[in-house]
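Left out: one protein chain. Kept in place: all the others.
After this line comes chain A, so read on.
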Amino acid sequence: MQNNNQKKVAIELININKSYQKGSNKVVVHDNFNLSIAKGEFVALMGPSGLGKSTLLNLIGGLDLPTSGSVIIDNQRIDTLSEGKLSTWRAENIGFVFQSHHLLPVLTAQGNVELPLLLTALNSKQRKQHASLALRLVGMEERAKHLPKELSGGQEQRVAIARAIVSDPKIILCDEPTGNLDRKTADEILTLLTTLNKYFGKTIVMVTHDLRASEYASRVINLEKYIHDSKQNQLSAVEVNS
């Protein structure tokens, strides 16, 4: 922990409260939640369903806003940004990898990877070059002209990772990236993510239920235990103060 504190902070969630209305009931997902992730960390968020792992990922990625509290990424508070600015910020800073890869079925692997580059100032030739490079990094250059339906699950996920890294974001958020894959393919994907973390310095936050997947991470956060410990610390702090 001390080692992490010495590093620069990439992601900081401060006093996050998140609740939503389900019918007439108010469901509290996070209550005064705090988390800090250093630059270059590979964090695995684990824990039982319903604890708010994906919600945390959405908050970090600016896909959702907290009810209260602050989300600070690279010293920039993002929960106060307008929708338009948040979109631009996402395009520049975050890469997403989802369990269902959500590739556009009408575009080839190359087309899918090129997609985020439409938001950059790159010209057509440069976009193609960047996309080819990203595909080469994930070992999919030979499948560049293939449509998603012509690829296996693992290959689709590789293309999704290529799409996530093509605009060179600082942070990659993965929501159960190996959830739909067999063991061997899952290991390949996790090795790829580890490479991106170790050799390209990407900060990776991965939500997973897979214990094996967590072995690839530099830090594993068991959310249930983390929340419990945090509350105990807060209580202790209150008692000391009083």
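In this text, a contact is a pair of C-beta atoms (placed from the backbone, for glycine too) under 8 Å apart; a residue touches a chain by one contact, two chains touch by 3 or more; residues count from 1.
The rule is simple: contacts and distances are computed from a predicted model.
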| item | value |
| --- | --- |
| Protein name as given in UniProt for the chain not displayed, "Protein-glutamate O-methyltransferase CheR", "Ferredoxin--nitrite reductase", "MacB-like periplasmic core domain containing protein" or "Alpha/beta hydrolase" | "MacB-like periplasmic core domain containing protein" |
| Touch with the omitted chain, as defined above, among A:24, A:75 or A:124 | A:124 |
| Residue of A:88, A:129 or A:152 touching the missing chain in the full complex | A:88 |
| Those residues of chain A which, in the complete complex, touch the missing chain | 18, 20, 27, 29, 50-52, 54-55, 57-58, 61, 63-64, 83-84, 87-92, 96, 98, 100, 102, 104-107, 111, 114-119, 124, 127, 163, 175 |
